[in-house]
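As structure tokens, the structure follows; a few thoughts come after it.
Missing here: one protein chain of the complex. Every other protein chain is in place.
For chain A:
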Amino acid sequence: MFGVFDGHAGSACAQAVSERLLHYIAVSLMSRQTLEEMELAAECLKPVPPILQWHKHLNETEYQEITSQYFENLRVYWQHLLDLDAEPAFSLEEAMICAFKRLDSDISLEVQAPQEKELMRNIALQVAFSGATACVAHIDGVHLHVANTGDCRAILGVHEEDGTWSTLPLTRDHNAFNEFEIRRLKREHPRSEEKTLFVNDRLLGILIPSRAFGDVQLKWSKELQHSVLENSCDVEALNIYQYVPPSYHTPPYLTAEPEVTYHKLRGKDKFLVIASDGLWEMLSNEKVVELVAGHLTELNVQKPQLAFEKPVNLGYMHSLLLQRKNRGIASLDQNVATHLIRHAIGSNEYGEVDQEKLTAMLTLPEDLARMYRDDITVTVIYFNSETIENYHRNNE
């Protein structure tokens, strides 16, 4: 599984979702037997076998206490699954949808539950009153599922037989530019609100994405919001943005339910790019695929130690080395994700990286930076075409 999580109104919600969502999906996909074994271990206070193998930076989680609370709620979730009489037997699509919704509901309930420790309570508040979009890809052999909530985007880079590259978007952005979303919201709310659903291309004039985790301001009733916030200490200190829009009549306006797409990988699908909206604002799908493909080719050139047929003379070697050196300046990134971000924020009007612009963009003071650029997260997943082709050969 691979995920990109883009927070807004603070990082708390994105942090929590990034730490928790994949566990929820995993639990949704587990067999009844596995869940029973885990429950047994938890009951006996034995260590529960790890649910996931993480590929992430160490020490990313913040507090031990929070982790254990998250774990408790995850346990409640699997207990719930166990309580269902039958084997859950979710399809992957159902499992992902269920996991997204369950996590969002847990986020919403945790802040309403009584909590003695102030630190824990504050964190729960921050998580619920900030928001996050999420895009998660699940890959099992050639089966690729992408679940998306909000305006992150996942696209495939496809290497056509004629050697050209094309793009295959796997998600639809959930925002005011998406007809389906507008229609969905209109369907869910009375006609009287039709005009106020999207103001200035924002949901209720507030939020750019039309689906998200957290953001209880757009999910709870006014009364609930008041009662929760009343009991809490210092709303301002926690940077909680509380503003009830004028036409707030029929909450919830916002959901965390994802749209899930399925794609069976083909030999010509070479890579998947998942990125937050910050990247897509600056670069088109086509440009992104072109950059990744270019980088891929470059890697192939650079990697094998300069292949030359001996004997070679000094002059030839010299010109070869100079060529490589000149090319080397164009792509100084080993990491393709860095490469994309460099282009996203450093490109000039000709689409070339301009060092000065790049430097300027990266050294903006923090308070100004948001006016010129969004934060950007990019994950690029390369597929092993050989394995995919083998699969197709064996299954035909």
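Basically, contacts are C-beta pairs under 8 Å (C-beta built on N, C-alpha and C of every residue); 3 or more make two chains touch, one makes a residue touch a chain; residues count from 1.
Going forward, contacts and distances are computed from a predicted model.
Undergrad: Suppose you had to identify the omitted chain by its UniProt name; would it be "Tetraspanin", "Pyruvate dehydrogenase phosphatase regulatory subunit, mitochondrial", "Sodium/potassium-transporting ATPase subunit alpha" or "Auxin-responsive protein"?
TA: "Pyruvate dehydrogenase phosphatase regulatory subunit, mitochondrial"
Undergrad: Which residue from A:Leu52, A:Met317 or A:Ala360 sits in contact with the chain not drawn here?
TA: Result: among the candidates, A:Met317 touches the missing chain.
Undergrad: Considering the whole complex rather than only what is displayed, give the residues of chain A touching the chain that is not shown.
TA: 305-306, 310-315, 317-318, 321-322, 324-325, 328
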